[in-house]
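Only a single protein chain was left out; the remaining protein chains are all shown in position.
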C-alpha cells in the first residue's frame, strides 16, 4: 500500500537521524548552546502538551484534538526562526508554532474545548488564530505581507499549510499574489505525507517544493524532523523576505505520527510499520543525542525539562477542567464591531426565553 | 509603460515572422499542401468573421464582441490539431477554435447577439459552450478527460484559457487534478499579453509554460502566431494524452491586436506602437508569404479565399439581422430537465400577465 | 425490513444506485479506503473499484468542476463535500456551472450531479463543521435541494437524487447519521408508480392546532415536541424537498390548523423559513389565525460547541413558538 518515503536527496539536513551534525554549503547555521537547549526544551514541552491534549480528549474534556506528534521540529524550528515582529498564520495542527509565538498552552486548548473559536490575541502574539478551512490562511499571510510592504517595515510572514492543502486554489493563488507583489512571505508546507487518509501522491506527483519555481520564486525541501535544518532554512527565507527578495516555499518533509485528529482511525488506511520506520527519525531523540554527544546538555538538564513537562501537564489538566464556560451572551458578542439591531433583539429574546425557565414559567 | 515582449528563446517556431520555414529538433511536422492551404483559409475566414462581428457590434446588432484578432494561428492551429473525437473547452474569445470544431458562424454569434447563452450542440461539435467565468472550464476539461479514461477511449481534451486566467484557483486545481489522475488533457494557454488592462507581468513573473513542471507535467512555449508550430506542438501533446502520458501545458505566445471586447478602450492602458510591432508578426501574413514562396498557393487561390470571406461576411451580416428572437417561454425552458412546479407556475403567470396587455386589459 | 442507521441507509442507497447504473461514480476527499469521515461510503471502493469510488485531491472547486466535466461525458457523479463549511470553495462551480449548464446549452447537456453534504450542528464540533448553508442553494435557480430525515427516506431519496437528470444538493443531517430506523431495502426507489418521488413534503404526524414545518435534523426534534405538547395538537410536516418546495402539502395543512411554525437550524435571516412563511401567507391569508413564526438559529456565526445547545432550536423553543402562535 505504501512504500517507504524519504526526503529527496536535495533536502537540507544538518542533523542526521542518528544525531550527527553534518555540514551544508548554503544553510549552515551556528547556534549558541542556549538556543540549542531551548529548542530541545520547546519540543519536549510541545510534545507533552500534545500528549496531554490527546488524553484529555479521550476523557471527554476536549471536543477534538489534532496531534502534532512527530512534527515538533518542523513547527518549533520554523516558529523559533521568526523575529518577534514577524507574523505566523498557523493551521489547527501547528501547536509548536503557537507555542513558539508565546501563545499560552490553555489558549491553544480553548478552541478544542469548545469555549471559543479563537483563543488568543493575534496582534499581541503576532500569530493568527488557527485556520480550519484548508488553505485560506495562505492568502491572509500574503495580504498581511503586502501590508508590511506598504508600511515599509522590515518584517515577514510565515504561512503554514499541509501537503494536502497544496491542491486548494487558495494556496496557489497565494503563490501568484506573493510572487507578483514580491511579498515578504515564507510559505511553510509541512509535508507530513498524509491528508487525513490520503497519501501525498494524491496531491502531487512531484516533490512539493518544486511547485515554487513555476510561480517564480525559490522552493527548498528540508528534513522536517531536523530542527536545526528547519531553523536554518526558515531563518534564511525570512531574511530574504525582510530584505525585499520576496517569497520562498519551504517543504518540511516530516511525518504525522498520530491520527489525523482524535476522531480519526489511521489503521483503516496505513500500515503500522510505516509509523515504526518514522519513529526512528524522531525529531526530539535526534536533537537529544546530539546535545548529549556534544556535551551541550546532560542528564541533569534533561531531567529539568522532564520535570517542567510534568508541571505543564498538570497545568494543562487542571486548567482545561476549570476553563470558564462561555456565557450565552457570547453568542451575540463580537459578531459585529458596531451596534446591530438583530443582535440586540435576539439577545433580548434569548434572555427572556432562558429566564422563563428560571422562573419555572416554561411551557 | 510596456517594453517590447517576445516569446522566450525556447519557444517552438517553425515559421519565422518573415514566413521562412525553420527546422525544429522535436516538433518538426510535415503537412500536405492541402492542409497548409486549409490552415490559411481557416485563418482568413475566422478573421473575416471576427471583423464582421466587431462591425455588427458597432451597428448595435450584437451586444458585445470579444475579438480574436491576432490570435488566429493559436486558435486554428490548435483546433485543427484535434481529432474529430477530441473535445474542446474554449473561452469567449476562441472563435478560431469553435470554427475548427465545425461550429457554424451564426452559432458562434448567437450568444453575442443575446438570443442564447450557448449556441451550438456541444456533444455533436465536441466543443463546450464558451465559458465566461475565467478558469472554470479548465476543471471541466479535466473531468471530461477523466471520463475518457474511465471509458478507456483514445481521445483527448484541449482546455483553453488566457494568461490572466492562470492566476485563478480553478486553473491551478485543474493542473493538480490532471497531474494526479494523469488525465488526457492539453492545457492551451493563449498568452496574448493582456488580461483586459493588465499586462502579463500582473499574473506571473516567469513564463507561463514553466508553471507546469511544478505540477509534474511538461510545459512548452510555442510561437502563437506561427500556425505550423502551434499545430505541431498541440498534435504532439494530444498524442501524448491519448496514449496515456498525461497532461501538457502549452503556452502560445501571441498578442491581442484588438480591444479586450467592444466595450473596452485599450488606448487607456497601452501604447499604439506596441500593436504596431505585433502587426509585423501577423499570423496570416506569415503563412501567406510561406505558401506563396513555396508555390503551395498562388494569387488565384488567395482570391478564392478572399471571395469566400466576402460571402461569409454577407452570410454573417444577413444571418445575424434575421436571427429569430427567443420566445418568452425560453425564460423557463431547460432550467430543469425534469418537471418543476415553480417553472410551470411562473410560466403561467408571465403568460397571463403578457396577455393582459394584448387584451388591452393592462393596468 | 432491516434496522439501519441513516448513514448505513445512505450507503445502501449509494450501493444500489451504483449497481443499477454503471455511469454512477463517487468522488470526494477520503471516500475511498477510509470510507469518508462519516463512513457513508464504507466498503464501496472495495466492491466497485478505485475507478468508480475515487479519492480526490483536497480541493472542492476541483471536485465539483471535474464532476461537471464527467457529467458532460455522460457520467452521473456523486460527490461528497466533507463538511457543510467546506462547500464554499466550490460555490462558484455550483452556482455558475452546475446550476446553469443545462439552461446554457438549451437542454443539450445534462448535469445529473449529486453533491452530498453532511450538515448541521449538535455534534460538538469545531468551527465550520456545524453549518446549515442550504438557503444559499435553494436561492439558486437550476438546483434542486433535498434533505432526508430518517433512514428509509434517506435510502430512497439518495437513489432518486442520483436518478434525477437535474443537479441535486443533498443535505445529510449529520447528527442523525446514527439514528436507527426500519428500512425496506426491497422498495424500488425509482419506480415512481410504486413510490412517491422525492419532491414532496411528508406529513409525518397528524394534528389539529398548529402546523410545524421542518426538515432534516429538526424533524425528530419537532416530533418530540409534538409528543411533549399536552394541550396543543401539533401537525408535523417534513419538507424534505427544500427546492422545489411542495407548498400544496403545507398549505392544505395550514388551511386546517390556521397556524404555522417553521423550524430550522440555519440562521433565521433569509433562511428557508422566510420563503415558506411568505408563500403560505400569500395562499392562506384568510385562514391564518397568527403570523407564521420561525424557530431558527440566531443570526450569528455558529457558536463554539459549548454554546450550541443555546443556539440550536430544541423541543422547548419549538413549544415556545407554538405557544406564541396560539396566544396570538
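Order of writing sets the chain letters: A, B and C. Residues in each chain are counted from 1.
Note that contacts are C-beta pairs under 8 Å (C-beta built on N, C-alpha and C of every residue); 3 or more make two chains touch, one makes a residue touch a chain.
Not measured: the values here are computed from a predicted model.
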| item | value |
| --- | --- |
| Interface partners of the hidden chain - shown chains only, full complex considered | A, B, C |
| Residue among B:24, B:202 or B:317 touching the omitted chain | B:202 |
| Contact partner of the left-out chain, one of B:122, B:164 or B:246 | B:164 |
| Listed residues A:142, A:259 or A:312, member touching the removed chain | A:142 |
| Hidden-chain contact residue, picked from the options A:121, A:265, A:298 or A:311 | A:121 |
| In subunit B, positions touching the absent partner | 63-64, 92, 111-117, 132-134, 164-165, 167-170, 195-198, 202-203, 263-264, 268-269, 325-326, 328, 330-332, 335, 342-343, 346, 350, 353-354, 356-357, 362-363 |
| Residues from subunit A at the interface with the omitted partner, ascending | 116-118, 121-123, 128-129, 133, 136, 138-151, 169-170, 173-174, 176-177, 180, 330, 333-338, 340-342 |
| Residues from subunit C at the interface with the omitted partner, ascending | 61, 85, 88-89, 91-92, 95-96, 99-100, 103-104, 127-128, 135-136, 138-139, 141-142, 243, 267, 269-275, 277-278, 281-282, 285, 290-294, 299-301, 328 |
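Just so it is clear, only the chains that are shown with their structure count from here on.
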| item | value |
| --- | --- |
| Centroid distance [mean C-alpha coordinates] between subunit C and subunit B, Å | 40 |
| Subunit A and subunit C: spacing of chain centres that average the CA atoms, whole Å | 36 |
| Contacts with two or more other chains, residues of subunit A listed in rising order | 167-170, 202-203 |
| Set of subunit C residues in contact with two or more other chains | 56-57, 59, 61-62, 89 |
